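Just one protein chain is left out here, and the rest sit where they should.
In this document, chain identifiers A, B and C correspond to the written order of the chains, with residue numbering beginning at 1 in each.
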Amino acid sequence: MGAAASSPDYTADEMMSIAAARSLRDGQVCFVGIGLPSTAANLARRLHAPGLVLVYESGTLDTRPAELPLSIGDGILTDSALTVVSVPEVFNYWLQPGRIDVGFLSGAQLDRFGNINTTVIGEYTEPDVRLPGSGGAPEIAASCREVSIVMRHRLRAFVEQVDFVTSVGYGTGPLDRRMLGLRGAGPVRVITDLGVLEPDPETSELVLTALHPGIAVEQVRAETGWDLEVSPDLMVTAAPSARELETLRGMRTVGSHPDDRNPDRTTEGATE
Amino acid sequence: MGAAASSPDYTADEMMSIAAARSLRDGQVCFVGIGLPSTAANLARRLHAPGLVLVYESGTLDTRPAELPLSIGDGILTDSALTVVSVPEVFNYWLQPGRIDVGFLSGAQLDRFGNINTTVIGEYTEPDVRLPGSGGAPEIAASCREVSIVMRHRLRAFVEQVDFVTSVGYGTGPLDRRMLGLRGAGPVRVITDLGVLEPDPETSELVLTALHPGIAVEQVRAETGWDLEVSPDLMVTAAPSARELETLRGMRTVGSHPDDRNPDRTTEGATE
Amino acid sequence: MAKIVSLSEAVAELVHDGDTAALEGFTHLIPFAAGHEIIRQGRRELTLVRMTPDLIYDQLIGAGCASKLVFSWGGNPGVGSLHRLRDALGNGWPAPLEIEEHSHAGMANRYVAGASGLPFAVLRGYAGTDLPLHTPTISTVTCPFTGEELAAVAALNPDVTIVHAQRADRAGNVQLWGITGVQKEAVLAAKRSLVTVEEIVDELTPVPGAVVLPSWAVTAVAEVPGGAAPSYAHGYYDRDNAAYRAWDTISRDRQAFTGWLRELGVQR
Partner (left out) sequence: MAKIVSLSEAVAELVHDGDTAALEGFTHLIPFAAGHEIIRQGRRELTLVRMTPDLIYDQLIGAGCASKLVFSWGGNPGVGSLHRLRDALGNGWPAPLEIEEHSHAGMANRYVAGASGLPFAVLRGYAGTDLPLHTPTISTVTCPFTGEELAAVAALNPDVTIVHAQRADRAGNVQLWGITGVQKEAVLAAKRSLVTVEEIVDELTPVPGAVVLPSWAVTAVAEVPGGAAPSYAHGYYDRDNAAYRAWDTISRDRQAFTGWLRELGVQR
């Protein structure tokens, strides 16, 4: 399903990674989780944002890996970093005070207010599926100036309300972040393999603001567990350029292996 | 005055430094302030305690300076250190949890319960003399497993009650440290140029437990502002050995200068 | 001063049934050999503490060493799930497993508090999440100056912390570099500590970015070349990504896992 059928030149996942990369601006400081976020951020760095600053929660600041890391703590991140700090320092001195422009997150479930679940499907004490847990995500969601969410658009994942709030988006509405003392703006966009959702400025509910080429609104609504509203200014994403596709496909994962063709197998966990 | 008259071979200050050095045991970890403490600790390291670990509040851990530093942050401390940590780290990870065996302190005033003043003589808001202030001393006094105080025995300095409690000894008596939550044992000895005072195990009041050679009890009492009790087991300190004196006199202060012959001019401040 | 001992002696002496044990290393320098030795020596009822449980805790849990896990992200990095962990949580195999779950920021600060001799740490965290509902070591404090409410987490002070480092000198001073994670804090927070090292050398030549743990802050050092494999030791060997992938297959199946245990030298 998805874009692949109508766009034989690229896959829906490629469109998603490229759309995510495009959302980053040169010179921004970006807190990167492994998988799709890392792919998107490293792609942006190779395309329009050579001065993008990548911070990984392993403590590698301003790292420029020549290949994609397989995990958040790969040696390749150290070798190319401006400096490496301890894990307490990366959270306390770099993330917490709001020094990071963009945090990239993913999750197993996302709800209409942009809250993310990477903990359990079902009840916490008797879960249907036990997920990896929080990692750095709750504080990334709280403290980055803005958050971008990247995840595949599937009905089981895009739910009315998450089973467990691992990372807060807008809580139950537009006032919650301020009441909770969260200082970042929260999720400003959700980039999926079908399109882009953004929070309504009034209600903070996620609405469809862009479709990837060849995707219909009904396709997106069918994969969304709430009554998804569509922006009156609905855009269509530009198709991947040859250069974007070539660059994305040319990025190799460290110690690579046929399985590494999909560097996003861990999207169920937001970060490690 | 003091020992010099009756002991032409060495000065009272030399006796004090040597007595202080002798109080340190090999393998101990010692938090060192500048001046007399630094002299004593470095002397001990050259005599009977080659494995003495010196920690300076500038963050230099296990430093082995070939010459005496003039200040707490001299380059010579860095060059010979096992490692250098930040100032927050030296206080939070190394001093605060009680990892330091012995803290050396000095002061402008010391009272009968071992409390130290390095802040003001007189009223805080209208002081007669403004002193350097706390530096690292309050937390050294609180957290080291034990504290040694080294200071010249003078009536104006050994007072009934300090004008300002910069660093707590035993507060107002034997129960105070526990009530205040201070985890180190407090000052276990005060080494002066006349002798040694130690806290009475019952009352925590400082009593005279040793005289340096040639010093009389009355001399000490005349320089003490409270009714100094004398231990029934009063000892006499062994006179400096030739090796001790030679080693002490051979220690050169960095960038030395005629004025550096007395490396203890800053004893009014406990540490920098 | 740290004693220099063999790995088996160190584990025998420092890790006891029922202990709270932290084996740390953030992707890098994970003390696998020490974990395997704990399995071989058959420790039981451990409370295992670690930000990222990783394969090493999947193995310890599968081997029945643990009764509780304290963690913040439990996965096989870059590969998927920890199947032994899931089996213990879901099915109580081979033993029921209690969990205490935090975020990375919370866990890191719990070690910082532990290393600092404080009973708790303050952070901006957890607000609005469901974690505080299930984790009693998360609470709040109010700033005495501004009145603002912040998160508080209880200090972690493991009975024993085990980390792996590149080098130690003969006096037992330890040096590690690359991604240094929370190793310093985990060692300083612990009552006892063991550092396994790639090699023991005459002198610790300074290395940019290195963390040095003085001998007097470490209980024991054991020379265990390759002791971090299949994770990696910066400057010594790379991460064995294939082994991480292979674990997915081994760990999915109790029988395959039991075979792996047997190969480790454990009869069950």
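Simple rule for what comes next: a contact is a pair of C-beta atoms (placed from the backbone, for glycine too) under 8 Å apart; a residue touches a chain by one contact, two chains touch by 3 or more.
What you see is a predicted model, and the numbers here were worked out from it, not measured in a lab.
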Chains on display which the left-out chain touches in the complete complex: A, B, C
Of B:Pro37, B:Gly103 or B:Gly135, the residue in touch with the unshown chain: B:Gly135
Candidate in contact with the missing chain, chosen from A:Leu61, A:Val147 or A:Leu182: A:Leu61
Residue, one of B:Gly73, B:Pro174 or B:Pro213, that touches the chain absent here: B:Gly73
Residue touching the undisplayed chain, where the options are B:Leu110, B:Val165, B:Leu228 or B:Met251: B:Val165
Full-complex contact with the absent chain, from C:Gly42, C:Pro206 or C:Gly235: C:Pro206
Touching residues on subunit B - with respect to the absent chain: 34-35, 57-60, 70-75, 77-78, 83-84, 86-88, 91-92, 95-96, 119, 124-125, 127, 130, 132-139, 142-143, 164-168, 171, 176-177, 180-183, 254-255, 257, 259, 265-266, 269, 271-272
Interface with the unshown chain - residue positions in subunit A: 27, 29, 51, 53, 61-62, 82-83, 92-93, 96-99, 143, 183
Touch list for subunit C against the chain that is not drawn: 117-124, 137, 139-146, 148, 150, 152, 154, 206-210
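Assume only the chains that are shown with their structure count from here on.
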Centre-of-Cα separation between subunit B and subunit A, whole angstrom: 58
Cα-centroid distance, subunit B relative to subunit C, in whole angstrom: 41
Residues of subunit A touching at least two other chains: none
Per-residue overlap in subunit C, given as positions that touch at least 2 other chains: 184-185, 211
